[in-house]
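Below is one structure, written out as structure tokens, with a few remarks after it.
For this view, one protein chain was removed and the others were kept in their places.
Moving on, here comes chain A:
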């Protein structure tokens, strides 16, 4: 056995210790899902047979809990005629993927219309600092160094901007999530609070924002909490038990993380007004996930659609769309295209029907999409030495 094979075997051995553990109630849950799917399968059966006979088109497993897109053949999105920078020149920016110091950097989110929050270095190294990147003149101003506590496993992530502050979190080996903040104007990062993430698979915080002078966040395992930016006690947000932050002031359930368990954000609550909204689902169809307004689903004939949460304004799309994300800005979606294999990735506008090619190429069996910031406004991806950024808010 060669050296690399030996190392590989050791790598698998060590990584096995990091694998998630079996949830205690999995057998019961599987039984429940199994029964529900069998009911749905009866509805979908006739249609499924037609689809498969017609040439192994889209094989989608109709399931109440997740929808997995299988096989590489079948209907795909249309290949956009032009690149995104031609279609939406006002929204697309191309900048060097590496800064003047040779270090790569990563856009996190917007500070304002002309300023990005970025961290560096990107890649597998721990980011050491957070910057304000001026899109008008490509200059970069350091906001703060990112402190690293002893035993840090989860690097600074979940960056959010609000109330003149930048907030983020890190995780340490002892399964504590540490919440940090610093003024956007610059300063020294301050440890705001600690939160135990001992429950679950250790994924920690699934969403974080700044609102009303507080860091508001939710856990992968559920539960929405808030703590004042200047520090203090982490308090549960009223009505937030078991819920996940969607887009403040909206929280909801079930969340994206963990195992699939029904329409993501099927039920949402506005914590400021008390308004609740629940997704409308018709028999036989599967709604995968919802944003505040729009949901992504598929009919019993496996046609993908976008539709308002209340069941209105359905738009069918000839596409295999990202499984976990509703359209960003309630309007755009990203999808792979290609006949036999994944040829590329397009950005599609539900409102106007326009589309643009991101320029990403697949390797035949798989392809990677762009990164989306937590607010859903920014898409970013690297092509060669260039970093592409698309500000969806600029598309009119």
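Heads up, the rule we're going with is that contacts are C-beta pairs under 8 Å (C-beta built on N, C-alpha and C of every residue); 3 or more make two chains touch, one makes a residue touch a chain; residues count from 1.
Everything that follows uses one rule, which is that contacts and distances are computed from a predicted model.
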| item | value |
| --- | --- |
| Candidate names "Formate dehydrogenase (NADP) alpha subunit", "RNA polymerase, sigma subunit, SigV", "ABC transporter ATP-binding protein" or "Fumarate reductase subunit C"; UniProt protein name, chain not shown | "RNA polymerase, sigma subunit, SigV" |
| Absent-chain contact - pick from A:334, A:347 or A:389 | A:334 |
| Residue among A:293, A:329 or A:382 that touches the chain left out of view | A:382 |
| Which residue of A:80, A:99 or A:171 touches the chain not shown here | A:171 |
| Residue ranges of chain A at the interface with the undisplayed chain | 2, 4-5, 7-12, 14-16, 18-22, 26-28, 30-31, 33-34, 37-38, 61, 63, 65-66, 68-72, 104, 106, 122-124, 153-157, 171, 201, 203-204, 256-260, 320, 322-325, 334, 336, 342, 363-369, 371-374, 381-382 |
